[in-house]
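Every protein chain of the complex appears in place save one, which is left out.
In this document, chain identifiers A, B and C correspond to the written order of the chains, with residue numbering beginning at 1 in each.
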Amino acid sequence: MLPDATAVSHILTAAGVSNAVVATETLGVVCRLEAASVLRALEALRDGELDFRVLLDFLGADTGEEIEVTYHLRSLTRDEELFIKATVAYDGELRSVWNIYASALMPERETAELLGLSLVGHPNPKRLLTTDGVEPLLRKSVPIRTVEEVRNR
Amino acid sequence: MSDPRDDVISVGALAAEGTHSAGDPPAGIRRVPSGVDGLTTEHLIINMGPQHPSTHGVLRLLIEVDGEEVLAAETSLGYLHRGIEKLAESRKYHQLGTLMDRGDYVSGMHGEQAAALATEKLLEVTVPDKARYIRTLVAELTRLASHLVWYGTFGLDTGAMGQFLYAVRDREVLLDILEEISGQRMMFNYIRPGGVVADLPVGIEKKILDFLTDFDVHLEEHHALLGGNEIFQMRVKGIGTISREMALAFALSGANLRATGVGFDVRRDRPYDAYPDLDFDVPVGSTGDAWDRYMVRMEEMRQSVRMVRQCIEGMPEGDFTAKVPKVIRPAEGEVYASVESSRGETGVHLVSDGSPEPYRYHYRGPSLFACQVLEEILPGHLLADVVMMIGSLDIMLGEADR
Amino acid sequence: MWGKGLINGLRITMRNMRRGPITLMYPYEKYDLPERARWSVVPVFDEHGDPKCTACMVCVRQCPDHILDLEITTAEDKSKHIEHFRYELGACMMCGLCVEACPFSAIRMSHDYELARTDVAALTYDLLTDTDAASARKNREPKPAGAAPPEGGEHSG
Partner (left out) sequence: MAIDRFTGEHSVAFIRSEQLFDYARSKSLWYMAFGIACCAIEGLMHASGPRFDFDRMGVFFRASPRQADVMIVAGTVNKKMAETVKLLYDQMPEPKWVVAMGACASTGGPFREYPNVVLGVDQVVPVDVYIPGCPPRPESVQYGFICLQDKITKRTEERLAARRDRS
């Protein structure tokens, strides 16, 4: 289940990713990186000996100051899971990793749209779920309808 | 974009590598036109959906066709985007089940189970044995109900009607059982953090066993009626082949992944609830085409029947729920919990900040990933096969759009 | 062999023909709902015909969709009077969380599933209107002690 944290950091250093913090948390083994080095790190992890071939899930969360994106990797040969976290500023760019993991295509579009980021390097960076003019709904600053609003529709 | 004709899949090659033994398509039937010499045809864009009887919900496909051959396809989602993730941030932990029911609405129990497991991980409570068994029992009954919907509608896509009626007939009995256990036919709201809402009603075991006795016969009939039909075999064999690499790259899960030969099953490899105590097999396919996906799902139904029997036999005595506070305030933290739903790995990524409501709630719907792979596998097939491929992937738009 | 499956399929169809109909002729016969079936929310009355609701607002807070609403006025003696107990049938998802939470079993899920309305205004209605909460009656009951007047209960009006 849990990969060896030292092996992960070893692979990342070999790939030239500096200041990556690998720690074991409630979630599992989490690796925090800078957004700029995510692509390089993912490529190294996919092709490295830990064999993280599957990007199981991709999500973003509004932490109140910035957007934290999480890449959930899984290695089926070694039966291990790893979470990669990076932060993006509110008006920042989300670099697509679709040419490393094809499964990121739609989750990235969804995250960029619902959290108001601009998507870079994506083959089809259109809106996926909502129509034009809908606010980035998953941000904490965008409220849901109030009780009065829904009662007196 | 390169010429899509370059990687046209030809049936002959597939039949040679595949391990299908019976009923290969008769010689002379070509699935993919090799192009008409000397005639230039204009490409046509066909809009399929969002309201279409065989898109299994509100999937919208833009298909570029040359004659009858699909050249490219684009998937458009969002026609059922209801904000489950956003609304969960204003729900209390025991209310999350009501949202998860409506995510993957055909197998509601699995969604509830995923939410409950994630909350329990945060709370670090131990679920009593009886609750674990009840959950497994209802989850497997729901899987049967969900696969029956898939079976019925998959046949409808080929143009068959009779098996749909038989599937609905069996599903009615299942829904009656589930209604007696939980109170509603589809939106159960039965599994909660810590256990289940209520004990099994008296005498339900006999009803379930009676149903299973009938269903053993009915299931073989279902299989003979659809899978044994040559027309159906001709329409699904060699259609929508997904290679193992493609399945991993697109993070497919569930039966779609197992049909390609990767035997990953959350029930076996990340065991939860009573699955470690049960004895079951994980069926895998070989070629990853629509026929393999059909066979894997049929076998899963047989395994579910086995598991339900084992759950009833091994049902322990005890409490049906652990002691969980009325207002759940888990410690700060972040967890991921997943279950094997009817469609694949349904995961819940839960971030708590110590308040009674989740801080961030992410719902991994396996159908979203199955929708992505459509764009990849549709080109090169005939237009009539598009509905077969959508049907064989068993897409549920409720969890793709969320 | 080509066609074997078709003949086999016909055989299965014939076998199913002998299994008899399962059709429920709905308007004329009705399915006996199980004990736990959850449909619209209805108030529960005690043996005197008074509602058991104490206006404690637990159900209002528990409802995930905010479909229940209690308008109450509190008298000087802290007793509560229910002006309106509003219920939005049109938005109710019948999850049963309010009934589970009610500490006095003052509401229950009924088995009435014939809920279709042709008028949008009929989708919102009052479960209780202009009644005393049960706690208010309890406070008051010892004082009259079996005398005839308490039945009136017109203190508020």
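The rule is short, and it goes like this: contacts are C-beta pairs under 8 Å (C-beta built on N, C-alpha and C of every residue); 3 or more make two chains touch, one makes a residue touch a chain.
The structure displayed is predicted, hence computed values, not measured ones.
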Handout entry: Omitted chain - touching chains that are shown
Key = A, B, C
Problem - Touch with the omitted chain, as defined above, among C:N8, C:S40, C:S110 or C:S135 - result: C:S40
Handout entry: Which of B:G57, B:G240 or B:G254 contacts the chain that the document leaves out
Key = B:G57
Fill in the blank from the handout: Missing-chain contact, candidates B:G67, B:G83 or B:P356, resolves to B:G83
Practice task
Could you please point out the chain C residues that touch the chain left off the display?
Solution key: 21-27, 30-31, 39-40, 64-65, 88-95, 113-118, 120, 123
Practice task
State which residues belonging to chain A touch the missing partner chain.
Solution key: 129-131, 134-135, 137, 142, 144-145, 150, 153
Completion exercise
On chain B, the omitted chain is touched by residues 50-53, 57-58, 78-84, 86-87, 90, 98-99, 102, 105-106, 149, 152-153, 164-165, 168-169, 171-172, 175, 185-187, 397-398
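One rule holds in what follows: only the chains that are shown with their structure count from here on.
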Practice task
Find the geometric centre of each of chain A and chain C from their Cα atoms only, then give the gap between the two centres in Å, rounded to an integer.
Solution key: 44
Practice task
Determine the centre-to-centre distance between chain A and chain B, using the mean Cα coordinates as centres, and give it in whole Å.
Solution key: 25
Handout entry: Contact footprint of chain B on chain A as seen in their complex
Key = 1, 25-28, 53-57, 59, 61-62, 70, 72, 76, 79, 83, 101-103, 105-107, 124, 127-131, 137-138, 144
Completion exercise
The answer for chain B against chain A in the complex is residues 74-78, 81, 83, 85-87, 90, 121-122, 246, 248-251, 253, 262, 264, 269-270, 333-336, 345, 347, 349, 351, 359-360, 362, 364, 368-369, 371-372, 376, 401
Practice task
Could you pull out which chain B residues touch chain C in their complex?
Solution key: 23, 26, 91-92, 94-95, 98-99, 162, 166, 169, 172, 176, 179-184, 187, 189, 197-198, 201, 221, 224-225, 228-233
